[in-house]
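One structure is given below, represented as structure tokens, and several questions about it will come after.
With one protein chain withheld, the remaining protein chains of the complex are depicted in position.
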Amino acid sequence: MADIALTVLGLAGLFAGLMSVVLALTWFERKLLARIQQRAGPSVVGPHGLLQPVADAIKLLTKEDLRPAEANRFLFWVAPIAVVIPAFLLWVTIPFADGLAVRAIELGLVYLIGLSVLEVVGLLLAGWGSASKYSMLGGFRAAAQLVSYEIPIIVVMIAVAILVQSVDLRHVVDGHTTTIAGRTISFAGQGGVPLALIMPLGLAIFFIAGLAELGRTPFDIHHAESEVVGGPFVEYSGAHWATFFLAEYMNTFFISALTVLLFFGGWSWPSFETILGDSAPAWIVNALGVAWFLAKIFVVAAVIIWFRGTYPRLRIDQLMSFGWQVLIPLSFANLILAAIVMYYRWPVWSLTLTSIPFLAGIGWFAFKRYADPRKVTTVRMYRRSTRADGEPALIPQERLVPQGVPPLNDRLVSQEPAR
Amino acid sequence: MTNIRNTRLDTPEESRPNAGLPSVHGPQVLTRDPRLLTGTVGGTTGGTTEHSGTPHTPALARSPQTLDLMLNMGPQHPATHGVFRMELAIDGEQVVDLIPHIGYLHRGSEKLCEHEIYSQIITLFDRLDYVSNFNNELGLVLAVEKLMSIEVPERASYIRMVLCELNRIASHLLFAGTFALDAGALTPSLYTFRDREKIQAIFEATSGARMMHNFFRVGGIKEDVAEDFGARVTQLLSELDRGIDEVDHILTFGEVFLARTKGVGVINGPDAVDWGLSGPALRASNVPYDVRVYEPYCLYDHVEFGVPVGSQGDTWDRYYTRILEMRESVGIVRQCLGQMKPGPIMAPLRRIARPPKGEVYAHAENPRGDFGVYIVSDGGEKPYRLKVRPPSYCNLMALRDLVVGQYIADAVVILGSLDIVLGEVDR
Amino acid sequence: MINSWKALGVTLASFTRKKVTAEYPKEHLPVDERYMGFPALLWDSSRDEPFCTGCMVCVRYCPTQCMKAEMHDNPKFASGDSHRRKIIETFEINLNRCILCGICVDVCNFDAIEMSHEHELAGRGRNDQRVDLPQLLAMGRKYQTETGWKPSKPNALSPKEKEAQAAAAAAQASETPATPRPAPLITPATAPMTAVATASAAQLLDPATTVRPAHIPPAPDMGDSQDKEAAAG
Partner (left out) sequence: MTSQDQAREAAQPRAASHEQPKPAAHGRGEAETIAPVHLTPKGEALAKLLPSALEAFHPVVGADIDEVTCRVPRESVAEACKVLKTDPRLTFDYLRLLTVVDYVAADHEFEAVYHIYSLEHRHKMVVKARTPESDPWFPTVTSVWRGADWYEREMHDLFGVDFRGHPDLRKLILPDDFEGFPGRKDYPLHEYDEY
């Protein structure tokens, strides 16, 4: 009985904490984006606009809830709940500090994988139930995108589990050491090396696929404003829209937290114990751990927002082919590399060394294939000239474009002007 | 083969069996027009021999059971740049047909012009292409001056050129920002608006208004520029250089941006000419045609400048042509400021212009293309008939050819790359 | 990939730069000297009446027909204080129609109308955008005070001044020493412009000296309260 009460209490506390963190995240995103864009951002409600999220929440909750006449009533109202519940349940097993979780599940990673797939159902219901073509398109896009990008995330998680030899999230973080044939390998945690350094390829895949899973730029395809005008949420307003919004930010926070847990050592600090010593009370250690964990999460979130402030959006087919042709093969390569390293008990830095060429190679290939200015510059400068019959004409100029881009590859330009 | 250009969705409403999706009767589903299945859908032409047409993959020929979804984009849609409406027939994510609808902003400007004296018409021209107002005014005053055989003082011409080129930069900056928004990038629009704002501050200091200037007059300009004009513009140009570089770095060669724009919405040179495209949209298709070079007006034959010409005719070329054009405009403004001398700014004229009887067509290179004005004068204070050649209107005509066969997301980017202004399309 | 990193660099660099926006109600950007705000009618303080004679030129040439005006006989002309035979009686500009093109200023022969710097024109009521003569004059006075506006040409002589001048000329012609007269408040038109300008500007700067004719009710307080707020904030 006490157990149940404690769990309920924990859930309530978790919900309250999450809400406040999510509100903080919205403020953080708006402010950061504004700074990137040389604007002021929220600045009226409260000091530095800190109370803006509260004002927004009040506004959204008191707004009228509209439902399109044609919409399916049940699906329309159930969809936001179907999105927010899995987003919340994910947090049940996330440890904020050593042992500080509502329910520390030993099969934590499996639980996360299982629940995170559920979100797509809500989006699809919202898209279908709104009786709007835009939301329907958005829902379909979301389904395709989310299902595809589950795979690389899961495979990277498996690679992590192989390295750590555990699927318990605490073990990933807290300096869990594996002893294989008398040889102790320490991966992360206090005094250990964060997995980001051991498996940079895994981190890259996880982060990119995580962005796609969240629908964040450059993968914000399912609610692209300039195309499907908000996608699945286009018909929602008021509290129900706020629910979607809440789920979205909870997910953003979740992916950041998972990135920190898996790759950046969670709440652990390299010299945590040496500063505090053994005599420090547990609650201080825990509080510091939570603060450190949150700080790391916000750094990762800041990177996500930074990407949002920088990149355009991909197209759905490009997203799919990138997922299936690049990320999924890469994630399997990463898995196999991890397995080989573990099997032959090579030192861990060998994994780093093999990951880096992969990353560099892909980057170089992408640059040469898609973005080499010498290849893509198909615009050529013409100068005024006079034709033989005295008429003005435009002729191609020898030097190509300003800013020192090398001359154009002639293959790409027809030599003669069209007329 | 039939000309599918006009077959489109225009099967009458009642003959569209509403197969409908179960449980939701919102989305309206159309049957495929059997003529769309011939494999040349979206080809620019469907069949006539004169037009080569842009080849589209026969992948669009699908089984006859496929149903198309009719998607209505606009007149209120974030990507339609005003009140433009496209009816898209989509198959999954692919556009199989498109009908553009215009006229939501039709104000009858040309009819109004017949009832206004020439100095009042200038205010109407401000409101045609409302992001390149000086260029519009220039088109009108050039036409009236040609009709009246007026020699414009040199200083007035230079000031006109400076203002028009600055306006070209402002317009292209707006284009780059909104185009980035269409492609999904938030930030470049803020950067370009920041720089455009500086240009408009100069406009305000010169003409008194940020957009609706009413500054050019038949025979000259309203008043001379302020004393610090040259210094301010020079300062501005160096800031613009930096701003354009920023756009270049954040967008032009970015992998995601290239993936979205390269090879999308291709139109070849002969087709572009046939549709009457002009400006950067025409030059991107490898047709080196610029009014400033071929029929110089003002004093464009006194300054040196380059004309960027694309070779692929795709969205990226249309974008980058404009970016390079901004750099050339910066050069033109610098030269004009260097060559400008003190002098009169108005030709001696009556206050109310009263052109002789005759017909005239004058045109100028607007940011969006070849802006022409045709005036029939009966010798009165008001034109008998006035007709504008709006470049956006001609560019928009080719939209269907560019979009059909591409994805929905491409439709948005292609529309953005044509850089239309609805005030000018609808008039 | 390199280009994508470069893009991140651009956004990071501008993260460190100053913001370029002004927070509107708190900060007001300066208004340019040539700024064309709402058209306002100007006050001729040397004659203590509007410049506008109600000649209707602006009404005729307004491309949007946003103006209405009526004139009547100027009582001051009858009493010999003014050179204007006719004076404006009612004037109304409908802001909903006005497009701020400045044509009315161009065509005006009497320096009577000017594009003021008034630009905060939002209103709540249906008729808030119809501005009548007192309000227009108040706007104009504000504009004259703020910018030190000067008329482009001096006033013609009023009947009284003509008489005075004729008398003076007659006196000079007969070379009889006249009794010293008090110096006229208004310098005659033959005097240098600056004298007129300083006199009128000095008067204008003190709104208390501006005496309103009986038939024009006191103008409502337009814009002053905003200034106070701005000064307070």
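In this document, chain identifiers A, B and C correspond to the written order of the chains, with residue numbering beginning at 1 in each.
In the analysis below, a contact is a pair of C-beta atoms (placed from the backbone, for glycine too) under 8 Å apart; a residue touches a chain by one contact, two chains touch by 3 or more.
No experiment lies behind these values; they were computed from the predicted model shown.
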Answer key for B:V152, B:V287, B:M326 or B:A364 versus the chain not shown reads B:V287
Which candidate, B:I102, B:I202 or B:A364, sits in contact with the chain we can't see?
B:I102
Among B:A205, B:V273, B:L299 or B:A347, contact with the omitted chain is made only by B:V273
Residues on chain B that touch the omitted chain in the whole complex?
3, 5-6, 10, 48, 50-51, 102-103, 106, 108, 110-112, 114-115, 146-149, 273-277, 287, 289, 294, 350, 355-361, 363, 370, 372, 374, 376-377, 379, 384-385, 387, 389, 393-394, 397, 426-427
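Here is the rule we go by: only the chains that are shown with their structure count from here on.
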Closest chain to the protein's overall Cα mean, using per-chain Cα means, please.
B
Between chain B and chain C, what's the gap in Å when you average each chain's C-alpha atoms?
40
What whole-Å value do you get for the distance between chain A and chain B if each is reduced to the mean of its CA atoms?
38
Using the touch rule from the top of the page, what residues of chain B touch 2 or more other chains?
187, 191, 194, 250-251, 253-256
Among chain A residues, those touching two or more other chains are 36-39, 309-311, 366-367, 371, 373
In the complex formed with chain C, which residues of chain A make contact?
34-40, 43, 306-307, 309-311, 362-364, 366-367, 371, 373
Of chain B, residues touching chain C in the complex
116-117, 119-120, 123-124, 126, 187, 191, 194, 197, 201, 204-209, 212, 214, 222, 226, 246, 249-251, 253-256, 351
Residues of chain C touching chain B in their complex?
1, 3-4, 6-7, 9-11, 14, 20, 32-36, 61, 63, 99-103, 106-107, 115
